[in-house]
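As you look at this complex, bear in mind that one protein chain is not there, while each of the others sits in place.
In order of appearance the chains are A and B, and numbering begins at 1 in each one.
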Amino acid sequence: MQKLRSIAELERLRSRILRRRNGTKKYVSVCGGTGCHAYKCQDVASALEGEIRRQDMGSRVELKVTGCHGFCERGPLVVIYPEETFYQRVSPADAVEIVSRTVGKGEVIERLLYVDPQKNRVARSEAEVPFYRKQQRIVFGKNGLIDPTNIEDYIAMGGYTALPKALFEMDPEGIIEEIKESGLRGRGGAGFPTYQKWQTCRSAPSRDGVRYVICNADEGDPGAYMDRSLLEGNPHAILEGMIIGARAIDAHDGYVYVRMEYPLAVKNLGVALDQARQYGLLGQNILGSGFDFDIKISRGGGAFICGESTALMASLEGHIGEPRQKHIHTALKGLYGRPTNLNNVETWANVPVIISRGAKWYSKIGTEGSKGTKIFSLVGKVHNTGLVEVPMGITLREMVYDIGGGMRNGKKLKAIQTGGPSGGCIPESLIDLPVDFDELTKAGSMMGSGGMIVMDEGTCMVDMARYFTKFLTEESCGKCVPCREGLDRMLDMLTDITEGRGSEGDLDLLEELGGVIKEASLCGLGGTAPNPLLSTIRYFRDEYEAHVVHKHCPAGVCKALITYSVDEAKCTGCRVCARECPEGAISGEKKKLHVIDPAKCIKCGLCRDLCKFDAILVSWERWEYD
Amino acid sequence: MRIDASKVDRIVDAYGCHRDSLISILQDVQAECSYLPEDALKRVAKRLKLPLIQVYGVATFFKAFSLQPRGEHMVRVCLGTACHVRGAPAVLDEVRRQLDVEPGETTEDSRFTLETVNCLGACALGPLVVVDSEYQGQITPGKVKRVLKQYMNDGRGK
Partner (left out) sequence: MIELTIDGTKVRAAPGTTVLEAAREMGIVIPTLCYYPGLSSYGECRVCLVEMVKGRGRSSLEASCALPVEQGQVILTSSAKVKKARRVVVELLLASCPSSKTLQCMASNMGINQVRFKIKPRECILCGRCVRYCKEQMRSGGIGFTGRGTARRVTTAFGHTPEECRNCGGCQWICPVCERACTADSLVNGLCGGCQNLAHVETCEICTGCSESVGAHGHTVY
């Protein structure tokens, strides 16, 4: 491939690709996201490939392993184009039929279609699946259509149309102005207006004119994986965004700081960088514009704190990921002391969309203060888990019930956790809250990177607060006292409470300590770390009091406060539990009622998990409120 | 384990002997040796002209690095939020019991190293256990034994 040296050459290439692939050609797309990988989608893909070859359809049908489609719950997913027939839970054994019937004859295989459990309606295409219906996938949508390791797929889908516009039709100020008008705010957590960062960075003095752009792909929030899916499924969108951003702030060197836990993302990104260089879209004199820019990948070493800008830059320079005082913003003095612009993966991926479709169009999506869409990972106790891209301002109710398909196992919704460890838990009573940056902050949580974990009555809020505090205690860099020592003591107190050793006054002390950690910590990690605790105390004080005063866990989660017993009516005496109990705490003869010895029981839950008759009770009913 | 200094040199040279590349260099050394031996760290420090403590500090700060040899199989239990609410702690307890080690430790026969990880980005499948690079989704305590068994009797490992 020769380097493209002008817009005309790029457009000629685009039309050549499109002609070669004339629209009617069939292709079978297999979701190759991490979720589907775990369901062994690679076996499905190779079975389909073999079958296409065996049935001699190779010339008419193309097989494509794409990025994540989002509906991870029902993987492996297979979509047949151009009909867009949507199959879920596909196994390698289905390959024969899919190729012969659907691809060959255009027939639909009923049993592989998705059935909406709420209305018992069958969906033939993605668009008919309720999970997708309320979504607006302007950033994430291409993921399911392109092979991330083939730049031509991205170009065929209209990729790299924003770049020439930014290079030839707009000046840097114009690009920043367009981003300003679009109302784009950082998708990494705090929601800082993107244009402001760019503007500051562009006008900041640099001693040798060097400026940097960085893509923060150190997605550390547990429960959020949209950045991973974008990196794996559509890396060129991120690169295109970065090149445009670099042009706007006049930077010639870029970095992608990516989490080492994401090997596939590193691989696909590497492939994308090589291809972009080959095509002349990265490197010297991009598309003949005279603008030079290149990107390096840097793998993180596994530290949540490296999502913080100064820590990330320290780590890029080869130091430990320790934040510094941020009286001088990194946009002024960042990597190697030069003005540095850091944006998150999803923010970068939004840039080409804004440039090619225009700020006016973009700013019509969303709410007053939060424009555009946001990708959420909707996980936890809902039916349909996966990645969803929705316009800002959608309500939590729509997320949980329309997209998520409601609660699992008929249980009641209790709370929704957003914003990862820096966020908070929003109670069921605020279910009609529109989801945007400002509303979530008002409710005591935050947008964060977009994790949305749905919790039911079987989730203990004290345990949740303890979980996040433990996470943050382990991830704190340990530099400043409030975060290092404060979180550790907070964890001690929460552990005491969940183990029945809480005492009155603990809640007040926790609130006081939380307040001080928030105010006195050096960086944003400590500054937001008490949020999970404070938000759960704010909305679920009863539950804390139940633990502290009555030594009772209403959700039946905290091990020290529950007991296991056998349901006399349901036990068949099958001996499975007695055989498997690691402590030998269950006794009983065959076909007779079994008994659990509470003195020996370690409450591991194995018996409950293994019992086919649902006869193991976690009992806490004996307890009653005063 | 004695480490061949030339191996380390090759890695260091590939990164142009720059301090900025310290983390990448250590990642590659670890990929080569499966952990970071003391001799290797000393060599890296010498080549980069850094006090050893700086290399050692980085090696102990990031979770990716291990200063101890690891087992044949890496068992990682995801403790991300989504996995947590779906019962990951009980799964971890069961893995601990089955392997008889605590997170961060290696079994006596050096077959397994148990680690916990804060989200692997496959939240829809939780609770998640990853053995080597195989993802095992929707694990319950009852399924743990079966999953680990595949790796227990395979002779040399997979």
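Here, contacts are C-beta pairs under 8 Å (C-beta built on N, C-alpha and C of every residue); 3 or more make two chains touch, one makes a residue touch a chain.
This structure is a prediction, so every number in the text was calculated from the model and none was measured.
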Of A:E107, A:D171, A:E368 or A:E512, the one touching the omitted chain in the full complex: A:E512
Hidden-chain contact residue, picked from the options A:D292, A:D492, A:E589 or A:D614: A:D492
Option from A:L522, A:C604 or A:V618 whose C-beta touches the chain left out: A:L522
Residue among B:Y56, B:F112 or B:Y135 that touches the chain left out of view: B:Y56
Absent chain, residues of subunit A that touch it: 303, 305, 320, 322, 324-325, 327, 473-482, 484-486, 488-489, 492-493, 509, 512-513, 516, 519-522
Subunit B, residues in touch with the chain not shown (by the definition above): 38, 41, 51-57, 60-61
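Rule of thumb we're sticking to: only the chains that are shown with their structure count from here on.
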Between subunit B and subunit A, distance of the C-alpha-averaged centres to the nearest whole Å: 23
Complex interface listing, subunit A residues touching subunit B: 34-35, 37-39, 72-73, 75, 219-225, 228-229, 260-263, 298-304, 315-321, 377, 379-381, 385-386, 417, 420, 451, 453, 455, 459, 464, 467-468, 471, 474-475, 477, 580, 582, 604-606, 609-610
Of subunit B, residues touching subunit A in the complex: 18-24, 26-27, 54, 57-58, 61-65, 79-82, 84-87, 90, 93-94, 97, 117-126, 128, 133, 135-137, 140-142
